[in-house]
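Data first, discussion second: the structure below is written as structure tokens.
A protein chain is absent from this complex, but the other protein chains hold their places.
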Amino acid sequence: MPNLVESLYNIRILDELAEKRTIIHNIHPLMKVLTTGVYLMVTVSFGKYELSGLLPLIFYPVVLITLADIPIVPIFKRVLLVLPLIIGIGLFNPLFDKNPMIVLPWIQISGGWISFFSILIKGFLTILAALILIATTGMTRIASALRIMRIPRLFIMQLLLTYRYISVLIEEVGRVVRAYSLRSPGEKGIRFSNWGSLTGQLLIRTLERAQRVYHSMCCRGFAGEYNVGREKGMGIGDIVYFVGWSLYFVIIRYFNIPAMIGSLMMGVGK
Amino acid sequence: MSHHIIQVNNLKYKYPDGREALNGVTFRITHGESIGIVGANGAGKSTLLMHLVGVLFPDEGEISVGDVPVTKKTLPVIRQRVGMVFQEPDDQLFMTTVYDDVAFGPRNYKLPEEEVEKRVKSSLDTVGILHLKDRPPYKLSGGEKRAAAIATVLAMNPDILVMDEPTSALDPKSRRRLIMLLQSFTHTKIIATHDMDMVFELCERTIILQDGKVITDGPTAKILSNVELMEECGLELPLGLQGCPVCGTK
Amino acid sequence: MSHHIIQVNNLKYKYPDGREALNGVTFRITHGESIGIVGANGAGKSTLLMHLVGVLFPDEGEISVGDVPVTKKTLPVIRQRVGMVFQEPDDQLFMTTVYDDVAFGPRNYKLPEEEVEKRVKSSLDTVGILHLKDRPPYKLSGGEKRAAAIATVLAMNPDILVMDEPTSALDPKSRRRLIMLLQSFTHTKIIATHDMDMVFELCERTIILQDGKVITDGPTAKILSNVELMEECGLELPLGLQGCPVCGTK
Partner (left out) sequence: MHMADALLSPGVGGTMWAATAGVAAYSIKKVQNDIDEQKIPLMGVMGAFVFAAQMINFTIPATGSSGHLGGGMLLAILLGPYAGFLTMASILVIQALFFADGGLLALGSNIFNLGFYTCFIAYPLIYKRIIRKGYSTGRIFTGTLLASIIGLQLGAFSVVLQTLFSGKTELPFGTFVMLMQPIHLAIGVVEGLVTAAVVGFIWKARPEIIEKAAAGEALGGISIKKVLAGLAIVAVITGGIFSWFASAYPDGLEWSMLNTSGKEELEAPDGIHQTLSSIQEKIAFLPDYSFKNQEQKVSADAPETEEAWPAVNVGTSVSGLVGGVMTLLLAAITGFSIYVIKKREKASAV
């Protein structure tokens, strides 16, 4: 149960972050969605042994996080929650792939470890990218971007309603649990025999409430489309944002910049 | 303006579980009237109001707003004319900030953003919560939510205002402000409430519901001061009419 | 009985988003007192009450009920003594029938089933909804839910009764019944409300909150009839004290 309330809290943090008004927040949502897409594609397209080439991708989250005023701690907490899954599967790589890849005088690193770290970094970057997208854009504006991309209205509406009702439902769970514990002092958690009626109850109630919410939306002229008022048109800046980042990603993809820097340095060193 | 006439004819409604909430309700409201709908808990007030905006549809009988019957097809027209404040403010606030919530309706009618802003600000100001405009609605106190819910409806500039217990959870000053506001609102208004004092001040006509039926329908002054009638319907005289601590009358 | 003394010391509470809801609240309530807590919307009444039953815990300051400080560890003791009716009745009803809901608390104390039944029936009767006992709570009207929520708490026989706007959504008759009931309840009771008339009738002492601080704390008769003070705090005189239509006093 704390799990649930916690997750609601997380949604709300991102919601509130999305309400800020920074340069990044003001960029057209469509361009942000597309940029995120390109970023993700480029990130995962790196081969499993290409470790150093991946690193310049980190500029994207760093620049966005600082420009958009995103607090680091809660975001990183989220990332850390998801990473174990990836680690779980990635960790098999060092076990199965023992070919030496990096050969240094004092240490040899196997391909398995390289690919493991590559998965890890990719995981980190992709998770971060998704969180940054939502934290700088917000659900409703993402929905408007999807609409521009011709995703059918019905699906978008469904998406947004689901999103709204998640808060409604989880909040209700929290309050019911509170009321429950108030009248069952001395008890820890919820007795097994009451789980059924509690969840069933919640489901039916939320259902009816959802209908009321939907009706009240309709009463205010809702016709299947969320209108986000402050959406401005797309400007040159927005397109530059998209093209600029995309160019950067493609360059990174084709040239291993860290290796270049490295050999340059080494060369100078010699 | 004929489109402000509301006609309800022998309305019957049964909830899916078989509960008969409305049992033949008939009345007619003409333009500019201000109607109080009162009755004990469970009398059917909320059920009745939900029929007026097409949230529920009658099993029998019909309703029309202006000359338009309330049916699934005419809903867009009906809902543009009739603004309703629900009993449960939580059901009415579904956006991420109070501002966006109040702006939701006007934006749906594709008003230009400046006009939207003007409307939002003035409605929030009217209910006295302009300072809350950037807060998320789920973090408001009970009364603040109620005020926000009222603002969402005001921002739509409806021709007919339907309110389900608008003063509950409001503090006395906000209640007073709302009453003044409603007094200055010249269109038709229908208010279901347990606040007899508000009805007494605000509505020239009162309908008493009991067990889904209209018991009385007439001038407020007469009805609300009729001790026996009120008693019979599970109600009471307005507090202002009850024993005065100064002169001691009962 | 010292365990009915409630001591609140310099209570401060900030909601997670940084909103300071309580800003140093201090008072002491002795056994058998009946306290009205009033204040404008958002003054911090609900937040304060939630501290009394350990739903929220203070950032600073402390509370004790009897000689027991309210902490996570003492919650079982505290909650056995203090019964609270929340502002939102929906939050309080979670079983499949009204009967089971009201019986839930007593059953948790392992009372024999006859005793449970007796308690349930008498509490439901007290709030006037015995006829609803077999209905699912989510299908009740707003006021019926409120009554059921009150019954759930009454059935627990608490030593101290804490109520957040108990009369809102109740029809006048149920409201009157509740007031009578509370008058006959001799233990400590703390009632947050906007219903000044109830406070006037029921509570000998009133605490006014504003912006999370105690503005006044004293005898009700004095405070509630002080026009300027009430005005200042976003409140109004009880309706019964306002202009009397018979004698015309203001």
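Every chain is named by a letter (A, B and C) in the order it is written, and numbering of its residues begins at 1.
The criterion applied here is as follows: contacts are C-beta pairs under 8 Å (C-beta built on N, C-alpha and C of every residue); 3 or more make two chains touch, one makes a residue touch a chain.
Just so it is clear, the structure is predicted and the values come from calculations on it, not from any experiment.
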item	value
Residues belonging to subunit A that touch the chain removed from view	1, 3-4, 7, 10-11, 14, 36-37, 40-41, 43-53, 55-56, 58-59, 62-63, 65-67, 69, 78-79, 81-82, 85-86, 89-90, 92-93, 95-97, 99-105, 111-112, 115, 119-120, 122-123, 126-131, 133-134, 139, 142, 152, 154-155, 157-159, 161-166, 168-170, 173, 196, 199-200, 203-204, 206-207, 210-211, 213-214, 218, 250, 253-263, 265-266
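Assume only the chains that are shown with their structure count from here on.
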item	value
Cα-centroid distance, subunit B relative to subunit C, in whole angstrom	27
Subunit A: positions in contact with at least two other chains	16
Sequence positions of subunit C contacting 2 or more other chains	17, 88
In the complex with subunit B, residue positions of subunit A that touch it	12, 15-16, 18-19, 138, 140, 164, 167-168, 171, 209, 212-213, 215-223, 225, 227-230
Subunit C partner contacts - residues on subunit A that touch it in the complex	9, 16, 172, 175-176, 178-187, 197-198, 200-202, 204-205, 208
Of all residues in subunit B, those that touch subunit C in their complex	15, 17, 19, 39-43, 46, 87-88, 139-144, 146-147, 165, 168-176, 194, 196-197, 230, 234-236, 238-247, 249
